[in-house]
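Let's turn to subunit A:
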Amino acid sequence: MLNKTGIPTAEDVKKVSPSEERLKKGPVAIIECFQEIPCNPCTEACKQGAIQPMADINNLPKLDFDKCNGCGLCLSRCPGLAIFIVDGSYSETEAIVRIPFEYLPVPKVGEKVAGLNRAGEELGSFEVVKVQSGGQKNKTYTISIVVPSDLAMDVRSIRLGGVRHAN
Partner candidate 1 sequence: MKEIEILIIGGGPAGLCAASAAANLGATVLVLERDGEPGGQLVKQTHKFFGSKKQYAGDRGYQIGNLLIEECKKNPNIEVWTDTTALGVYEDGVVTAERQGKHLKIEPKKIIVATGASEKMIAFPNNDLPGIYGAGAVQTLMNVHGIVPGQRVLMIGAGNIGLIVSYQLMQAGVEIAAIIEASPTIGGYLVHASKIRRAGVPILTSHTIVEAYGQESVEGAIICRLDENWQQIPGTEQDLNVDVICLAVGLSPLTELCFQADCQLKYIAELSGHVPIRNEYLETTRTDLYVAGDVSGVEEASSAMVEGRLAGISAAYSLGYGAGVAPQLQAEALAELSELRSGPAGQKTVKGIMKLMDKGEAVC
Partner candidate 2 sequence: MQTKETIVCRCEDITLDEIKALIEQGYRTIDEIKRVIRAGMGPCQGRTCRMMIAQELSKYYGIPVGEVLMPTFRPTVKPVKLGTFAGGE
């Protein structure tokens, strides 16, 4: 249960997942926001009109997968770091997952990082292909990693070697 562990269930995730078909077409946002809280920056970030304006600020965001072009503006704006971009069209067997990142050091392009699932379990070592800074004000980095297609909806966090000095 999400509200006991912090881990969204498969059913939770299913509710915000696009079809296999849509995933294959190209980049799309996955908004893993499952709790009604007063928050709406994603609706204002979206320039495609894909995230509908909220009648009530407490509503869950509603994303039109067909209008979404996976630009990632919402990803870097979301205060909850709950939005990811998945591009299933990267290759026959691989997908790109873009993840919001706010730790130091920031990984470099070409670096291998551990990919973690929603429970923080390691799923493998994956290559970073793009690092975008959120800029002076926003500060949230977007890290793009290449993962096997079947893990595209599972990898949601990364860990760098030596990021924790306590171990």
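How these were chosen: all candidates are chains of the complex that A comes from, given by their letters.
Definition applied: contacts are C-beta pairs under 8 Å (C-beta built on N, C-alpha and C of every residue); 3 or more make two chains touch, one makes a residue touch a chain; residues count from 1.
Remember, predicted model here, so these are calculated numbers, not experimental data.
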Point to revise | Candidate touching subunit A in this complex, from 1 or 2 | key: 1
Study note, to complete from the structure: candidate 1 partner, complex, touching residues on subunit A are 2-8, 32-41, 44-45, 56-58, 77-82, 102-104, 116-121, 137, 139-140, 156-157, 159, 163-167
